[in-house]
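Input: one structure, supplied below.
Heads up, one of the protein chains got dropped from this complex, but the rest are sitting where they should.
For chain A:
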Amino acid sequence: MPLTLSPEQLERISKAESFQELSLIRQELLDADPLRDLTRAGELAPYTIVVNLIHDNIIRQSILLSVNELAKRGVGTPPVPFAFLSFGSGGRYEQALISDQDNGLVYQLPDHLDAAGREKVHSYFHLLGATIVQGLEEAGYPPCQGNVTCVSQKWRGSVEQWIERLETWATHPIWENARYLLLASDARVLWGESAIFQPVLDRFRQMLTNNAFLMSRLVSNTLHYRVPLGLFGRILPEVNGRFRGAINLKYGIYLPIVNCIRHYALFNGIFCSSSLERLALLREKGIWEKSFCDDVEYHFRQLLGLRLVAPLHWEDGQYASNSYIKLGELSADTTTMARTAMKLAIRLQRMTAKLPSVFRG
């Protein structure tokens, strides 16, 4: 039975005593081989939920091991409450079988703490961030190329620092800062109390309210993704190079849809991190028609399923290969689904491009 998570397996994860052990469990539980014969996206879609459950549990255990590691080294225990944040696909609950790290740390500084005390807290979480990133790498999660990890000062800090950071990004929404804001909008608390991050989210919501300029910057940050669909609905695979005959599922279909859903959600005050949850609220609030939401949801779930088998199409099984799927390996109905999803992505991009002007009134 491929990709299951039984109570016994959960217990194995929670009893793992090293990152190497977690790596072995991850490889075993997230073995893509049983999916090899599945060529239809519909058959794959249900597995995405359990895949994300496995990732979440392994990452949680990695954080616990990191905290224990620091205690063993004499650094001590967490001096204040903290939360571990997942960004990117982890934050959206949309991880594929191979996933990299996009994470951060937020912690609550007590009001009475003096400068020396604050410095001590910052130092602890710096060390914790470094330990987590290294541990997760050992467990099979390479740090993301953009350095969005909790060892980086940009993605770690107290609630006040986070708010200040978001305000700076929002005041100067140059390309890079707009990207950071979009990443932060996908944040999900994977460890610790959600309440710690809540003031940050509240401030984020306030900043976006009636801020058409900022929203237009966020939109223009993402619309450069090209959907590989040509004249008369012809799918345009790569014609040469390493990924010949394949299409970039991640950047060509999946992310354009994710981005458009996110923009619509943010513009309408919906602050949850998962695309499917955002979609549900867009439906509930009547922002998109029910039939349209259903259509987007159906295709989105199928795309999430397809993302699981992408690495199987390539011998190296590297993270980079995660993005591409070979058209030749898909069933006819899945290819048709992908084509419809691309049309949908283009439609969503067009709708999103008009969003700031609609909002401006």
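Everything that follows uses one rule, which is that contacts are C-beta pairs under 8 Å (C-beta built on N, C-alpha and C of every residue); 3 or more make two chains touch, one makes a residue touch a chain; residues count from 1.
The rule is short, and it goes like this: contacts and distances are computed from a predicted model.
Per the UniProt record, the chain missing from the shown structure is "Ammonium transporter", taken from the list "Lipoprotein", "succinate dehydrogenase", "Ammonium transporter" or "NADH-quinone oxidoreductase subunit N". When the omitted chain is restored, the residue from A:L24, A:L53, A:L236 or A:A280 that touches it is A:L236.
Among the residues A:K15, A:R36, A:K154 or A:R226, only A:R226 touches the chain that is left out of the figure. Per the touch definition above, the residue from A:K154, A:R244 or A:K354 contacting the chain not shown is A:R244.
Within chain A, the residues in touch with the undisplayed chain are 226, 228-231, 236, 238-242, 244, 315.
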